[in-house]
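Below are the structure tokens for one structure; questions will follow.
Every protein chain except one is present and positioned as in the full complex.
Let's turn to chain A:
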Amino acid sequence: MLKFSKSQSTVAHNVLVATRFNSTKLLMRSRIVAPSFQHLRTLHNTSAIYQKSHLSRQPIGGSESQRHGSKTSRRFENVEFNAPLSIAFFLIVGGLSYYIFENQKKKMDAEQQKESRKGYGTPQIGGQPFELIDQDGRAFTDKDMLGKFSIVYFGFSHCPDICPDELDKLGCWLDELQKDRIELQPVFVTCDPARDSPEVLKEYLKDFHNSIIGITGTYAQIKQMCKQYRVYFSTPENVKPGQEYLVDHSIFFYLMDPEGKFITILGRNLDEVSGAEKIRESIWEYKRTH
């Protein structure tokens, strides 16, 4: 009994170790016996075994299954080589990695494009924190530049001819852009805080477009603001109280995006029409790429 079971296990062992050989032996045996219906069935069975064993090569790490019975090994065989399943697995893994790869590639391309659009040497203008006050004495900080396009101009109320001209032009642009539903926050920053108090600015800006916000502060705050925007300005030294003077300053409009970052400058060469056109195009371009 013990011997039998041992021999049985050896058979099972043999089936596993040399399945091909074993099945050929079985086949041979079935050929020797005269074929009958029952034998045919056996033949059929054995060929099935043969087929299976032919397909199953030694599993990877096969020694494991060799130690166990044939039943376990069959179960492993199924997992080990299931053609439709492996094709599906291949497709899923392949598809997934292709998708991830493409996605990543697209992301990198977009990043690269964004980077290239920036151009080299984009000037660092604005975008830094500042704290000033408007013509009503309320605080006006860098936070007030967020969420909307702004156009910033530096000047002073005692300006003889250029600033009033430029502010009139700005008014035309604002009206023109309003027709296209482009909202722009116009900001007038004084370079002459000594004379341009909020009250003076308020009175001065009455002559211009009613949406213009007048900004002032202490001399140090204004100096800092001008530095941020790379605005040159000079107040004559040793000004006696009540003495009249002019402030020399650079004259540009600065178009800023809703993140408070610089988009472009507009110089004096632009008129009522071409200036509005430049702003419109810059904002459309910005919206298209963001």
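Things to note:
Operating definition for what follows: contacts are C-beta pairs under 8 Å (C-beta built on N, C-alpha and C of every residue); 3 or more make two chains touch, one makes a residue touch a chain; residues count from 1.
In this section, contacts and distances are computed from a predicted model.
One subunit of the complex is not drawn; among "Cytochrome c oxidase assembly factor 6", "Ribosomal protein S5 domain 2-like protein", "Phosphatidylinositol glycan anchor biosynthesis class H" or "Trafficking protein particle complex subunit 5", its UniProt record names it "Cytochrome c oxidase assembly factor 6". Among A:Phe188, A:Tyr204 or A:Tyr229, only A:Tyr204 touches the chain that is left out of the view. Remark: the residues of chain A touching the chain excluded from display are 157-158, 160-161, 164, 203-204, 206-207, 242, 244-246.
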